[in-house]
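Notes to accompany the following structure.
Missing here: one protein chain of the complex. Every other protein chain is in place.
The letters A, B and C name the chains in turn, as written, and every chain counts its residues from 1.
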Amino acid sequence: MAQNNFEIITNNPLVLGKLRETHYVVYHDISYEEILKEVRDRIHEGHRLLSHPLSGSVKPKETPYKSIIITTGKGMEPDIESLELIENAIEACGKFAFKADLYGAGVYKDFQLIDWTLLKSALESAEI
Amino acid sequence: MKLEMGYIHIKDIRFSEESRIQDGILYVSEKAVRETALEDEKLKSVSFDIARPGASVRITPVKDVIEPRVKVEGRGGIFPGIISKTDTVGEGKTYALKGMAVVTAGKIVGFQEGVIDMTGPGAEYTPFSKTLNLVMVCGAQEGIEPHEYEKAVRLAGFRVAVYIGELARTLTPDETTVYETYGLKEGIEKYPELPRVAYVQMLQSQGLLHDTYVYGVDAKRIVPTILSPTEIMDGAIVSGNCVSACDKNPTYVHLNNPVVHDLFEQHGKTLNFVCQIITNENVYLADKQRSSDWTAKLCRMLDLDGVIVSQEGFGNPDTDLIMNCKKIEAEGIKTVIITDEYAGRDGKSQSLADADTAADAVITGGNANQVVILPKLDKVIGTLDYITKIAGASEQTLHEDGSLEVELQVITGATNETGFNKLSAR
Amino acid sequence: MHICTVTPISMTVGANRIVPAIAIPHPLGNPALKKDEEKALRRKIVMKALEALTTEVDGQTIFED
């Protein structure tokens, strides 16, 4: 898939820094859960999910960062599978205690790095 | 393929001038294992310690757990494509040191989890409280990147395990078991009446601290394929992941995969164990689609009657699990899936992030959100510095009396999704 | 009963009597038509809905034309 066919919704500054020159990156300085909700709203507009919203094993609310790939193009109607995935992901957030603000500065860099490697693994598939 | 496994029971581990195994006691030369570990320039330091079952010892943050083995007959060597050269394994004769493990620990990222308690309530949940553990805490050179560090620790653990396994090469095993699977036609002729069953193993494959390797190949890059179930006993699959410690498969679990062993238990009696199918758990949705399509296709082409599917990790693998289950069931093949649950601390939330009515036969490894209080133990191997940062731990984690309030999530292997433990939930 | 453009969504959410609509922004209308034609079209869909309500179903059913 060509790079102009998808966009990345993220709150991870590392992703913005790495990809802003080469990819369509939509960066918001919002929470993990708000990123999921932002993506949900885009799905309601007709965009489709290309990467899984619960990528990685670091739990929601533990890591503050999340990057998700969606299609740039919009369908006429919302994609049901995307809708189910994102709704389930948002629901899953409710199961975890919020502790994304407990860490020292160095740890945030690690969280950014992990989110970036998860995204990178999806990009490698997206760009074939 | 036929593999004879020889088991050598280890009763104790002691440091000594010279490494050897004598009368069931493993003597380890600290100098020799240190040199083996530090062959990699990226590692600056390593310290060794011994943790025995029942001792007041906590090991954290755990990266991997490895059982030492040695290949004494047949092609290839332990950990092919990684430590030994690439060659198909799973045939001939292999010895394993039972009752012990090499445990790697060390901080790679600042929120790392993985706790093994050798005594107390935590010990009931981790399978590695029952093994004699040779623990190696690895420190990295200044300035190296986390992914280089991860790889260095991963490989150092394998080298040390192989070094120790070699000590058993000339011993006589205490116990021997033969595992044998057959070619398609051969199997049908041998067991015409028995249902044809395979094991579908899903491998975590998503990025740093989330990877698994098959003969040295990053599992993200595989399409679903077939293994002889004996291959894993020689280390065909190894772990590169430790985030979400409770439901990740350390290398020890791959070597001793319980589904493989329990299917072999019934092989030729109530079922015909045809093969192991491995697939991955990628982030990209089209990959999930392709991998589950292929898995179902392989099951169909092998004319299977039943499969057991195991999962690894939290969240998005629920989607892979349900896709696999749905598609395999749609081929008319009876499917049982093994998972674990995140039902919230109160047990009231939806356990999985995906669901389908086709998944009507589920084995669960328990609710990973369950809270457990770990009392203060006398000795910590590794560091507690990160315990308040690890998954499931919260700011109230460290009580004044030194006890820790954590969710099962942080305990290595607690809710394993290959069915390694007895823990369950209803 | 549910009048809905994207009937698969209606199936997913579990409606039992489903009548397909025209389009997302105007489920019961078509701005391209003349006013009376459009109302006739709307009446047809509502009639279909009423027909669905008076029909026994034993599971999720889409009432197509």
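Quick note on the criterion: a residue touches a chain if its C-beta (ideal position, glycine included) is under 8 Å from a C-beta of that chain, and two chains touch if they have at least 3 such contacts.
By definition in this document, contacts and distances are computed from a predicted model.
Protein name for the hidden chain, per its UniProt entry and selected from "Cation:proton antiporter subunit C", "ABC transporter permease", "NAD(P)H dehydrogenase subunit J" or "Glycine reductase": "Glycine reductase".
Within the full complex, the chain left out of the display contacts the shown chains A, B, C. For the options B:28, B:202 or B:259, the residue in contact with the chain missing from this view is B:259.
Contact with the chain not shown here comes from a single listed residue; of B:29, B:225, B:403 or B:424, that residue is B:424. Within the set B:249, B:295, B:370 or B:412, the residue that contacts the chain not displayed is B:370. Annotation for subunit C: contacts to the undisplayed chain at residues 1-5, 9-10, 13-17, 21, 24-29, 31, 38-39, 42-43, 45-46, 49-50, 53-61.
For subunit A, the residues touching the absent chain in the complete assembly are 37, 40-41, 44-45, 87, 90-91.
Residues of subunit B that touch the chain left out of the display are 124, 195, 197, 258-259, 261-263, 265-266, 270-271, 305-308, 334, 336, 338-339, 341, 343, 346-348, 350-352, 355-357, 359-367, 370, 408, 416, 418-426.
Please note the rule applied: only the chains that are shown with their structure count from here on.
One inter-chain figure worth recording: subunit B and subunit C are separated by 53 Å, centre to centre, where each centre is the mean of the chain's CA atoms.
Each chain gets a centre from the mean of its Cα atoms; for subunit A and subunit B, those two points are 28 Å apart.
Contact of a single residue of subunit C with at least two other chains is seen at no position. Shared interface positions of subunit B, defined as residues touching 2 or more other chains, are absent.
Every residue of subunit C that touches subunit A in the complex is listed here, in rising order: 5-6, 8-9, 12, 24.
Across the complex, subunit B meets subunit A through its residues 109-111, 146-147, 204-210, 220, 241, 243-244, 248, 282-288, 313-316, 318-319, 342-345, 349-350, 353-354, 369, 388-389, 391-395, 409. On the subunit A side of its complex with subunit C, the touching residues are 76-78, 80, 83-84.
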